[in-house]
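Notes follow once the structure below has been shown.
What you see is the complex with one protein chain gone and the rest in place.
Letters A, B and C name the chains as they come in the text, with residue numbers starting at 1 for each one.
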Amino acid sequence: MNTVKKTGIWLIGAYGDIATTLIVGKLAIQNKLASDTGLITAAPPLNQLNLVAPEQLVFGGHDISDKTLYTQAEEISQRSRTFSTVLVQKLQPQLAEIDANIHALPELSWEPGNIDEDHPHLQSLIQRLSHHINAFIDKHSLDRVIMVNLASAEAYLEMSDAHRQLDTFEQLLKTDNKDQVLPSMLCAYVALQLHCPYINFTPNTGVSIDALQKLATDQGGLYYGNDGKTGETLLKTALAPMFVARNLRVMSWEGTNLLGNNDGYILNDEDKCKNKINNKGASLSSILGYPLHAGININYVPSLGDWKTAWDLIHFQGFLDVPMTMQFTWQGCDSILAAPLILDMVRLADFAACHEETGPMTHLACFFKTPIDIEEHSLHKQFEMLLHYTYQHLNE
Amino acid sequence: MNTVKKTGIWLIGAYGDIATTLIVGKLAIQNKLASDTGLITAAPPLNQLNLVAPEQLVFGGHDISDKTLYTQAEEISQRSRTFSTVLVQKLQPQLAEIDANIHALPELSWEPGNIDEDHPHLQSLIQRLSHHINAFIDKHSLDRVIMVNLASAEAYLEMSDAHRQLDTFEQLLKTDNKDQVLPSMLCAYVALQLHCPYINFTPNTGVSIDALQKLATDQGGLYYGNDGKTGETLLKTALAPMFVARNLRVMSWEGTNLLGNNDGYILNDEDKCKNKINNKGASLSSILGYPLHAGININYVPSLGDWKTAWDLIHFQGFLDVPMTMQFTWQGCDSILAAPLILDMVRLADFAACHEETGPMTHLACFFKTPIDIEEHSLHKQFEMLLHYTYQHLNE
Amino acid sequence: MNTVKKTGIWLIGAYGDIATTLIVGKLAIQNKLASDTGLITAAPPLNQLNLVAPEQLVFGGHDISDKTLYTQAEEISQRSRTFSTVLVQKLQPQLAEIDANIHALPELSWEPGNIDEDHPHLQSLIQRLSHHINAFIDKHSLDRVIMVNLASAEAYLEMSDAHRQLDTFEQLLKTDNKDQVLPSMLCAYVALQLHCPYINFTPNTGVSIDALQKLATDQGGLYYGNDGKTGETLLKTALAPMFVARNLRVMSWEGTNLLGNNDGYILNDEDKCKNKINNKGASLSSILGYPLHAGININYVPSLGDWKTAWDLIHFQGFLDVPMTMQFTWQGCDSILAAPLILDMVRLADFAACHEETGPMTHLACFFKTPIDIEEHSLHKQFEMLLHYTYQHLNE
Partner (left out) sequence: MNTVKKTGIWLIGAYGDIATTLIVGKLAIQNKLASDTGLITAAPPLNQLNLVAPEQLVFGGHDISDKTLYTQAEEISQRSRTFSTVLVQKLQPQLAEIDANIHALPELSWEPGNIDEDHPHLQSLIQRLSHHINAFIDKHSLDRVIMVNLASAEAYLEMSDAHRQLDTFEQLLKTDNKDQVLPSMLCAYVALQLHCPYINFTPNTGVSIDALQKLATDQGGLYYGNDGKTGETLLKTALAPMFVARNLRVMSWEGTNLLGNNDGYILNDEDKCKNKINNKGASLSSILGYPLHAGININYVPSLGDWKTAWDLIHFQGFLDVPMTMQFTWQGCDSILAAPLILDMVRLADFAACHEETGPMTHLACFFKTPIDIEEHSLHKQFEMLLHYTYQHLNE
C-alpha cells in the first residue's frame, strides 16, 4: 500500500527549454547531482513550510510536437552550455520514463483568423486534454495535478464582452469559435474544470479573462499568473525602488534584450511581442509613480541561444537637476532562471491546495511580470508578501 | 520681534565639495532656480511631516583652510560640470553672507603619531569650537544647531579601553593625548556638550566610541552616522536583496571605484582607505547571509573630478549550479548625491529634537553605509524604517 | 589691399547642432578659448601641410529656418552641457556677424510625393542658391567656397535611370520633377556648377548619383562623402580588424544607439532611417570578410540630447569554437565629434583645390561611413591612406 502523497505537474509545452530544464533540474537535485540553488522554497524561511518534496512530484504534460526529453536535454546542453551532457546521460532512464506521460497534441495550438478547416472542434479538444490528465492521475495514483502553462507566445487578442461571463465564454466553446478562444484559455478552462490549480508562466491570456476567474471562484479553484519575471524585468523591479528611496527622477529607462532561443524567435513577430512589451513598460512607472520614457528592444540573436543578454541605460536627475546615468548588463540563462520558479510555485500551490485556500494566489506575485490582482510591482514588497504568507503559516 | 523658528547647521569641512554643493543647492531651491529633486523629504509621505523649511535653515561651520564659497562653487561648476557658473553668479551675494559664519580652524585637524609640538591643547580647541558655535547661535538667534561632519577621511585608529568610559575619555582630553583622540571625536564631544544633534556623514570615528554614546545618553542627545551611502554601496544594498529573493548564490561581487575628487586623493593613502573598505565588504554578506568573495578597488583618477564611476561584476550561481553574471556601471556625481541627504537628515534631526526624541536616530539608517545600532543593510528594509517612522508621526 | 587668402564655407543646415558647434569651436580656437583637440589637421604630420588657417575661414550658408547662432549656441550649451554659456557670451559679437551670411531657405527642403503646389520651380531654387553663394564670395572677397552638407536626413529614394546621365538629370530639373530630385542633389549640383568643392557629411544622396559625378569630372570638381563616421561606426571599424588579426569568428555584432537630438527624432521615422542602417551593416562584413548577424537599433531618447549612447555586444568564437563576448558603451557628444571633422575636411579640400587636384577626395575616406569609391572600411587602413597622402605632399 502506497501511503506517500504524490502530486502531478501537467506541463503545457513539456518539450520546451524551460520544461526540459525543470525536469532535468528536479531529477538532478533528487539524485544529489546538483544543489538546490535557485529554489526559494529551499531557503529559510520557506524551507520550514511542510511542502511536497521533489521526489513526490511526477511530471506529465503535452507539447505541440513529439520529441524525447533526452534528445531535448542533450541539445540544450550542447547549444546553451548550461548543464553538462554527462549529467544528461546519467538521467537518461528517468527522462525516458517521463516521456511516457507526455503527449503530442499539435491541435492544441492555433492562430485566430488562420484556422484549418479540419481542425478538431473545441469541445473535442477539451475532452481529449481532460482524458489525458485523468489518465495521468490514475496511472500514478496522484493526489492532485497542477497545470503549468509554458507554451510559446500566442498572438495578441483584444478581450471582448463574450470573455466576461462564463456562459458567453462556454458559448464560444460550443460554437467552436477559435477566433475568440485562444489555446491558453482552453487549457485553463480544462484545469479549472478538473479542479487542478493553474499557473500561467507565459504572457498569454490563460486565466486572465473574467469568465475563467468566475469559473475558478465557483469551483473554489486556485490559479495565478502571468508571465514569469526572470530577467530584465526582475532587475527593473529590484532597482527602481532605489530611485524612489532617494527621490532621484528617472527621465529615461531604455532596455535592449538580445536572445536566441525559441522565445526570441517568436517575439520577432511584432504581433506576439505586444503582450510582452506592454507588460514591461507598465511596472516601471507604477513603481516610480510618474510616466517616463521607457523604450524596449527585443532582438533575436541566434548565436546567443538561451543566454539572454540585456542592457539597460537609466538616465536620471538628482539634486540641482544634474543628469546622471547608470547602466547594467544582465547575462543570464533564461531557462535556468525560469525553471526553479516553476518548482517553487508548484510546491506552494500544492501547499495552498492542502490548506484549502482558493482564488488567486497573490502571495506568488513576486514571480510574475503582471501579477493578477496585485498593483505592487516592487520586487522587495512582493517578496515581503511571500514572506508574510510564510510566517503566517509557520505561526499557525 | 522675530517669531519664525531658525535652525543652524554647523558644517565641519564647510568649504569641501559636498558642503559647497549643499549650500548652493539649498539656495537654488529657495530661490526657485532648481527643483527639489533628490530630497526625500520633498516627496510623499515625508513632505507631509511638519519639517523646518529650507529658508529657515542657516549655515555656519569651520574648515581647515580659508576660502570663499563663491570661488569654491565656481571652481566646482567648471571642474565637475554639475551646476552652472551662471547659477553661481546669481547666488554670489548670498554665498558671501554665509562666508561670515565659516571659520578657518586648521588646528582642528591632526594625525596621531605626527603632532606638532606647538599644536594647541585639546581643551583649548574645545573652547575655541564651542565659542564659535555659541556665537553663531547668538548672531542668528537660532533655536537649535545641528552639527554635520563632512571632513576628509582621518587615519584609522584602533579603539582602546580609554575610549569606552566617559571619564577615561575626558582624561585623554585633559592630558592632551592627540594620539588617542581624533579630530572627529573632539567635534562630536563639543556637539553633545552643547546639546546639538550630531550627524557623521564620514567614515571617521566621530560618535562611534562608547564614551561619546554614553555622554549622549546622559545629555538626552541625538546623533547618527556613519559614512553616507551615496554610490556603489547604495546600489549594492539595493541589488543584493534581489539575489536573496531568488536564492541565487553570489560567488563573487567585485567592485572598482574610480574617482578624482579630494576624497579619492585621500583614499589613495592605504591607511585612510581602511575605514572605507571595511564598511563596504560587510554589508553584502550581511544581506546575503553567507561569506563571499567581495574585492574592492578604489582608484584615484584625477580627470574624473567629482564624477565617481563604479563598475561592479556580480558572478552568481543559479539552478543546476549554472554560473551567470551581471555587471553595472554607475556614473554619478558624488557631491550631488550626498548633499541632499544632508539636507534631508538635518530637517529630520530638527524634527526629532522638536519632538524631544533622544539617542541614535535609527530611522536614518538608509542614509549610511554603517548605520549605528542597526544590523539591517538592505536599502529597502532601511527605507521601510524611515517610512514607518514617518507614518507613526503622521498618525499621531 | 587685402593679400591674405580667404576661404568660405557654405553650410547647408547652418543653424543645426553640428554647424553651430563647428562655428563656436572654430571661433574659440581662434580666440585661444579652447585647444585644438579633435582636429587631426592640428596633429603631426598633417599640421605640417600648408593648410588654410582657422582665421582665414569665413562661414556662410543656409538653413530651413531663421534663427541666430547666439540663441542656438546658448540653447545647446544648456541642453547638452558641452561648451559653456560663458563661452557663448564671449563670442556673441562674432556669432552675430556670421548670422549676416546665413539665409533662411525653407524652400530648399521637400519630400518626394508630398510637394506643395506653389513650391518654387527647381530652376528658380538653383538660381536663388547660386545668387546667395556668389554674393557671399563678393562680400568677403573669397578665393574659394567649399560647400558642406549638414542637413537633416532626407527620405530614401530609389535611384533610377534618369539619375545616371547628366542630360537626363538636368531634364528632371527643367521639368521641376521634385519626386526624382532630392534637395541634396540640387545643392550638390549648384556647388559643382559654381566650381565649389562639395562635401556630404550626411547619409543623404548628394553627389552619389552618376550624373553628378560626371558633372564633377567634366568641371574638374572636387567632392566627397557620405555620412560622417563619428560614433558607433567609428568604433566598429576600429575594432573589427582586431578580430581579423586573430582569426576570431564574429557570430553576432548587435548595436543599440540611443540619442535625443534632432537627428534621433528624424531617424525615428523608419523611412529616413533606412539610409543610415544600410550603411552601418555593410562595413562590418566588408572588414570581416563574411556575413554575420548584425542588428542595429536606433532609439530616440529625448533626455539624452546630443549625447549619443551606444552599446554594442560582440559575440565571437575562438579556438575550439568557444563562444566569448565583448561589449562596449560609447558616450560621446555627436556634434562635438562631428564638428572638427568638418573643419579638417574643409582645410584639406582647400589644400586639394590649391594643388589642382580633381575628382573624389578618396584620402578623406576615414571620415565617412560609406566613402565614395573606396571599398576599404578598416579605420586604420583608411587613416593610412590619409597619412600616405600627407607624406606624399610633404616630400614634394
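Keep this in mind: contacts are C-beta pairs under 8 Å (C-beta built on N, C-alpha and C of every residue); 3 or more make two chains touch, one makes a residue touch a chain.
A quick note: this is a predicted structure, and the numbers were derived from the prediction, not measured.
A.B. asks: May I ask which residue of B:166, B:313, B:354 or B:385 touches the chain that does not appear here?
C.D. replies: Counting the whole complex, the residue in contact with the absent chain is B:313.
A.B. asks: Quick one: which of A:72, A:200, A:261 or A:329 touches the chain that's been left out?
C.D. replies: Considering the complete complex, A:329 is the one touching the chain left out.
A.B. asks: Return the single residue from C:219, C:331 or C:362 that touches the missing chain.
C.D. replies: C:331
A.B. asks: Where the complex has a chain not shown, which of C:83, C:136 or C:224 is the residue touching it?
C.D. replies: The one listed residue touching the chain not shown is C:83.
A.B. asks: I'm checking contacts with the chain that's been left out. Which of C:35, C:89 or C:134 qualifies?
C.D. replies: Only one listed residue reaches the unshown chain, and that is C:35.
A.B. asks: For chain B, which residues lie in contact with the unshown chain of the complex?
C.D. replies: Missing-chain contacts on chain B: residues 81, 251-252, 254, 256, 258, 293, 295, 297, 299, 301-304, 309, 311, 313, 315, 323, 325, 327, 329, 331.
A.B. asks: Tell me, which residues in chain A touch the chain that this view leaves out?
C.D. replies: 78, 81, 84-86, 329
A.B. asks: Could I get the residues of chain C that touch the absent chain, sorted low to high?
C.D. replies: The missing chain touches chain C at positions 21, 24-25, 28, 34-40, 42-43, 82-83, 234-235, 238-239, 241-242, 244-249, 317-322, 324-333, 336-337, 339-340, 366, 378-381, 383.
Here is the rule we use: only the chains that are shown with their structure count from here on.
A.B. asks: Compute the centre of every chain as the mean of its C-alpha atoms, then state which one is farthest from the centre of chain A.
C.D. replies: Following the centroid criterion, the farthest chain would be C.
A.B. asks: How many angstrom lie between the CA centroids of chain B and chain C, rounded to a whole number?
C.D. replies: The computed centroid separation for chain B versus chain C comes out at 49 Å.
A.B. asks: With chain centres defined as C-alpha means, what is the inter-centre distance between chain A and chain B in Å?
C.D. replies: 45
A.B. asks: Among all residues of chain A, which ones touch two or more of the remaining chains?
C.D. replies: 325, 327, 329, 331
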